[in-house]
Every structure is written in structure tokens, then in C-alpha cells.
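Note that this is a trimmed complex: some chains were dropped, and none of the rest were shifted.
Order of writing sets the labels: A and B. Residues in every chain begin at 1.
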Amino acid sequence: QVESDERALINVDKGLSFSKDSLFKLNLRFRMQNRFGIRTESGNDLSIEQTDFRVRRLRLRLDGYVLSPKMQYYIQLGFSKADLDLESGGYAQPIRDAMIYYTFNKNFYVGFGQGKLPGNRERVVSSGNLQFADRSIANGVFTLDRDFGFFGYYTLPTKGRAEYQLKGAINTGEGRNPSPGDAGLSYTARFEYLPFGKFIDSGDYSEGDLEFEPVPKLAIGVSYNYNDEAVRTRGQLGSALYEARDLQVFIADAMFKYMGWAVMGEYFQRVASDPITQNEDGAIRTVWVGKGNNIHLSRMISRKSELAVRYASVRPDEVVKMQEQRLEETTLGYTRYINGHRIKMQGNVGYSWSNKQIELVQTSNFWFATFQIEFGI
Amino acid sequence: QVESDERALINVDKGLSFSKDSLFKLNLRFRMQNRFGIRTESGNDLSIEQTDFRVRRLRLRLDGYVLSPKMQYYIQLGFSKADLDLESGGYAQPIRDAMIYYTFNKNFYVGFGQGKLPGNRERVVSSGNLQFADRSIANGVFTLDRDFGFFGYYTLPTKGRAEYQLKGAINTGEGRNPSPGDAGLSYTARFEYLPFGKFIDSGDYSEGDLEFEPVPKLAIGVSYNYNDEAVRTRGQLGSALYEARDLQVFIADAMFKYMGWAVMGEYFQRVASDPITQNEDGAIRTVWVGKGNNIHLSRMISRKSELAVRYASVRPDEVVKMQEQRLEETTLGYTRYINGHRIKMQGNVGYSWSNKQIELVQTSNFWFATFQIEFGI
């Protein structure tokens, strides 16, 4: 079984698993991502402006069940500075996932706790199953991320090969580790369609076709989120708004895999009726309203090596153009899968430009390169 | 064996236990409490003022011994925002318990490290053995909580059924994770009397009569704490005082269980000679001096279901009435014990009023309701 961030991981081939009959199971796993990255001064000036040399992620994960395989849990703790949300100040938040699941039958299970919202595909793919060192800039701006609340997952029984899934969640709307707060909740619905049936090893939520799908597989998903009285600039994420706003996010995404080739695409839109909030001193904080895209194309060039290319953009609406910029980024990635996604070496190089001005001479543009090793069980 | 916060947990039926002969033992456990709560605007206006939707507790616990069963340890880490003491700002404090115990004989053991003071019963009951979603408001104001230092536990050998216990501790007086500081220490003594003998499964420190005691059992406890040069408003807890004060806390409590019925009562008093401290700007911070009560009555209505009711109050002394309010609270609780206290679902509804004015029309009064699932091993 491949790790999913929407279920407890019950069967593990590698790693540590403890069980007693069908009464108890605990799988213990960890993973770390160590990175060396650089960013140039500009498109022309290749001197190094910034180095990114750190433990990007370090996670402990406990999955399993108690009393009966129907009663599952999934806990994930993160300890790196970025995991703890300390890059941008604030307080340490080690809990990423703390879910309790109850499985009614093979088509229906519900969850209660903190976990990933059924939003865009690249976010729901575990950070341990990515084909680039990080997720795209579009995910950064538009993702629904994690939240606390009630979750439901339903697979429509069908006779054919095709699969239909419905996912829904009711949450605080304030993101990870909320404090007791106002009453405005967040509502998320997602529909997924897999016309050619299940992917091998849950490959619709793992990047790169490491499984070399012998027949074409496709997954299409659409998500909608309504965040009532959101208090952060990007809904579940971002700095505090000066006033609450009602946000809506639309997401459409797809994953296609065949014979070592994979394509993943995502489209995003966030809307809010009055995105600009102001405090008494006239300072402004705005909801990030606008559109975004992310597309990956990858091919396994051997059983264990992959080449991938990504283009992503975020495009603010006219109303917030004073506060937010249009950004675009293209990245070329090579990954050596030493032990599947569990142990891999990744090299990424890319170019980032803003406001449609791709010319190297622009000082806000830059090249970047990242070398990352992921190591886990 | 049932979990106690005054001993390492050496024998576990469920969960993970590793051992090598009598040379080494490690029990690994976790538990989480996920919660959805609401609070109304007032007694009359039932619109929702606040939601409380979060991981309330998430704990990892390591117990065991090394070299000999006489040399025990007990480590508990907490990772939720409330566990880390981040609800009210401040720095992250993952360590709850870090105790080293030496057992001289079956009647006497000592501890060194950070752990719970031998104070009020409801606090010493593990948060995994509560019958309501949270402890009472009286515990919140008067508890001795945890501290770092030396602990001793002695059971007087007797010939009869009755049991007499003496507990004592010398500590920093500053609460959990103190920094190096001033010399004023804290001294705690507790005496417990169990006239009808031991409870089944240490039930004197577990709420609710899940054991259906076939004969009546009673435990009575009295604690006294002297906190020399305390620097926080509630001794081991609370914000910083402007000047140190010497505090005394008196506690009397009792637990009674019989045939599925349980009664737990607690009485508190904190005194300080000059409870008001002031800084140069005239701002005031006061020691919370006054009295409090907490009483629970519960009955198992089936082998796995319980109804419980609680009344609690805190009553500040005249001298701090400008700073602190009299609060009262009554709560009705239903608990479904799916796997004893380890996995349970809890529903609580209650009403809170201040300054003796119980009328619904008072705007500071409110109703509250909480749904909580506890899940652990």
C-alpha cells in the first residue's frame, strides 16, 4: 500500500509494524528531507542571492487501528522549522495530522480530527510522494491545506471499471491548530472520476508513474470550498485579515499515467466579494483572489530514474494588483528513486519571473536550483 | 493496570510493550482528544458566540524500567496547541512528565523530575481517565498542576483493610518547565485514607465506576501546599505577578464508588497575606485567593454507558473582587466507553453563570456543548 494522506496506512511492506491479532496495529514511520538550494540575484546575474540549506521536513507518522480494523487512526508530527510554521514567525505547531477514522464498509468511511482537506491533488499527495522538491507556487497560494473538523469519503458502487468518489468536509476554516474562535465554518466538497478504474498502488495520489501503468489511467477531480467568515488572507493559511471575509475556492485537477509517462494538471480560482480589508491606520491586507495553474509532465527514463518538467502560475485579480503579483515558474527535475519515493535524490533547476516579463534582465526574476535527499521508512 | 500519573505504567494489556527479561521495559502509548464545542452568546440568545473545534490533547507516553524493575521512568510529551501552553502565548513546552522513580519496596517509592504534584484528585486523574471533556473550573483556578522536583510516596503498612498513604514533594513552585530562577521553593504534603481498602484497578484515580465496585469504596484526601516566593498568579500557573508572594493552598477531596455509581468531591482554598501586586505604572496583578468546589455524580447506565452531572464554583475573596469573578458551572455528561477510557465518545452540555446571577437574561452567562472523541492505546 502506498501512503495516502486521506487514510491511515494499514499495510506497510517496509518500516515498523506492530500488531496483535486484529485487535491492534501500530505502524511507525519517519521521513526527512535534507536540502541544498540556491537562488540567483537575477536572470542575468548568476551570483547567489540566497542559499536554502536545511532540513526541509522531518516527520514522524503513526498509523493503525485499535479494537477493530474499522477504527483507525493516523497521527503525523512535523519537527522541522518549516513543519512547525516557524519560517514566518508565530508559534510552534508540531501536529500535522491527528485523525480518527471509522470505516463503515469498503466504500464509506468518515474521519474526525485534523487532516488535509479534499482540495487540490498536489496537496493531498503526501510530501513523501512528490516528484519535485516542493509543491508549486500555485499550490502555495490556493491550496486548502489542512484543517480540523469532520470528513467523509464515499466511493459510489458501480458495475463497470470506472470509479466515482465523493469527498466532503466541514471545518473551522482557520487552518491547522486553530484556537477556539468565531462561528464561521468552512465547507468543502470534492468529486473524483476515474474512467479507466483504480491506479496501481493508489497512483492517482502519488506523483510520477513509478508503477509503469500498463494501460492508461486517468483521474479527474473538482473541488469547491466555501469558507464562511475567513480570517486569513488565503483562507486556511496566510496572515490575519483586518476583517473577516467569505471566500470561495474552485479547483479542477487531473492525473494521467501510462507506461512511465505521467501528466498532472491543476486549475485554481479564489473569489471574495470585497477582498480588501483595512485597519484604522489605513494599512491594507487583502484576500488573495485570482487564478492559478500547475502542470507537470514526467517520464521514467529507467526503472528508477525520472525526468519531469513543471510550469506554474498565479495571477491576481485586477482588484488586488497593488498588493499581489503575477508570478510564473518553470522547473526541470531529475529524480533517482533509490527505494521508490521513500529514499530518493532529486535535482531541480528552474526560472521564476513576474508580471509577464520573462526577460533575464528583470531584477525580480531569478534562477533557482535545489538538491534534495529524501530518506524515510 | 490502569494509568496513574503518579507512577510509571508497567503492565499494559493493550498497546505496545517491549521488554527483555527483567532488565528492560518500554511501554509506548499515545492518545488524542478531538473536539467540537460551542458556546452561546448568552443564556437567552442561543446563537453561537464561539466554536471550539480542535485537537485538545495529543500525547505520547513512554513508561518502563531499566536494569531492574525498581528503577522506573515515565515520560509524557504533549503536542497540541493547548498541551504546549500556546493558547495563551508563550513558548512551546512539549514535556509534561519526565520522572525517574526508585522503588524501595512495595510501600515506598521516590521520584525525581517533572510530574504532577500530589494535589487535587481531579488533576492527578490522568486526562485520559476523565468522565467530562475537561476538568472543572475549580481545578483551573486552584490546581497545583505539575512542577519539577523531588517526590515521595509512602503507604503505611496496616493489618486491616483500610489504607493510609502519605505523599510529599519539594519543587520549584514555578510550574512546568521552569527556567533557572530564584530560591523560593514549594512544599506539598498529602494524606489519603481509604477506609474500605483499595479500589479495583486504581479506581480512586479514575473517574466513573466502570469497574462496578461490588462493595462500597471510599478515598479521602487532604493536601497542603506552601509556595514560597511564588511568582505567578495561581502559583504553578498563571501570568507573572509584579512581586513574589507566599501562597498557601488547602485541598480536601473524596471519591466514592459502588455498583456503577460514583461521587467525586473537591474543596479548595488559596490564601496569601497581600494578594495584590502592582507595577510602577499602577497596573495590578493579583494572586487568585478564594475558595472553590467541584462535585461529580455519575452512574453507569449500561456496561459501557454513563451519565454524569457536575457542579463547580470558584469564589474569590473580597480583597480581589475587583479583579476576579465568582463563576459557577453545571454540566451534564454522557460517555460511551468503547474501549474503557482509552476509546470513548463524550457529549457534554452545560450552563455557566457569574456573580450568583443565574438568570438566563444575564449577558455574561452562557450555555455550552462539547462533543469529544478520545482515541488512544
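Quick notes
Note that in this section contacts are C-beta pairs under 8 Å (C-beta built on N, C-alpha and C of every residue); 3 or more make two chains touch, one makes a residue touch a chain.
These numbers were taken from a predicted model, which means no experiment stands behind them.
Sequence-identical chains in the complete complex of this entry number 3, based on the file rather than the 2 shown.
We adopt the following convention: only the chains that are shown with their structure count from here on.
Each chain gets one centre point, the mean of its Cα atoms, and the points for chain A and chain B are 39 Å apart. For chain B in complex with chain A, the residues that touch the partner chain are 14-16, 30, 32, 34, 36-38, 47-55, 58, 79-81, 84, 86-87, 89, 92, 94, 338-339, 342-343, 373, 375-377. Listed in rising order, the residues of chain A touching chain B in the complex are 18, 20, 23-24, 26, 62, 66-67, 71, 73, 75, 77, 91-95, 98, 100, 112-114, 148-150, 171-172, 177-183, 185.
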